[in-house]
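With one protein chain withheld, the remaining protein chains of the complex are depicted in position.
Note that the chains take the letters A and B in the order they are written out, and that residue 1 is the start of every chain.
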Amino acid sequence: MPHTTAGLTINENADPDVARDILTGLARLVPVTGNHRHAEGNSDAHIKASLMGFSLRVPVIEGRLALGTWRGISFCEFDGARHRQVLVGITGGLSLPSSEPFRWGMRSQGGVGIREPPPHNGFSG
Amino acid sequence: MPHTTAGLTINENADPDVARDILTGLARLVPVTGNHRHAEGNSDAHIKASLMGFSLRVPVIEGRLALGTWRGISFCEFDGARHRQVLVGITGGLSLPSSEPFRWGMRSQGGVGIREPPPHNGFSG
Partner (left out) sequence: MPHTTAGLTINENADPDVARDILTGLARLVPVTGNHRHAEGNSDAHIKASLMGFSLRVPVIEGRLALGTWRGISFCEFDGARHRQVLVGITGGLSLPSSEPFRWGMRSQGGVGIREPPPHNGFSG
């Protein structure tokens, strides 16, 4: 996505309040009238865009985006409305016998830093 | 990028104040003297690096990085100066007839959560 004041993310697409809460949360993190030097007055949009990022990767399984049950791709406009452009590419996973990526099921624990799956890992949503 | 206290992002490269504003914004978000337990005293750098991320993907169109008009790749040093290393790879997009990714033009609306392009979408920067 070749812009600097918009980003891309993935999140829940079922309840539109999730998108609103993300915008509210980002606005709280990066206020418009911060201690910014960039003269165009949209530094908050630049910062929010870098926080979200500018590209996404979604596996394709049996011809469909493997987004998960509740998820949608969100184009995050932080300085619009404007005409924007999104580049979409498809990359082959040649080293695998099929196009389906390996699914690794796990039971999460609260926190950051889990590296090993539990001994009896199942495939769950 | 095989480090834990530096990150990568893309943003405006025309006005250097944008980079300064991103650093200022991140420093405001993650103060150096927070409630950190990591003994090296650089937990802020670890957090900022995870917020920015450690890898980028930029489409290559006709042999050039399709960065966009004003954009540059930024190596974000949060705990330096140090000697750092960046790994660069090229991945082929074999499923497409040409190496050019599909361009999807849209007119953005403010907010997060736009999934569908407008009916008359054009290709704009």
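The rule is simple: a residue touches a chain if its C-beta (ideal position, glycine included) is under 8 Å from a C-beta of that chain, and two chains touch if they have at least 3 such contacts.
Fair warning: this is a prediction, and the values are worked out from it, not measured in the lab.
S.K.: At which residues does subunit B meet the chain that is not included here?
M.R.: 2-4, 6, 9, 11, 13, 16, 19-20, 22-23, 29-30, 34-40, 43-44, 46-47, 49-51, 53-55, 57, 72-77, 80-92, 94
S.K.: May I ask you to list the residues on subunit A that touch the chain which is not drawn?
M.R.: On the subunit A side, contact with the omitted chain comes from 9-12, 15, 17-18, 20-22, 24-26, 28-29, 51-53, 56-59, 66-71, 91-96, 101-115, 122-125.
Following the convention adopted for this analysis, only the chains that are shown with their structure count from here on.
S.K.: Just the number, please: Cα centre separation of subunit A and subunit B in whole Å.
M.R.: The mean C-alpha positions of subunit A and subunit B differ by 12 Å.
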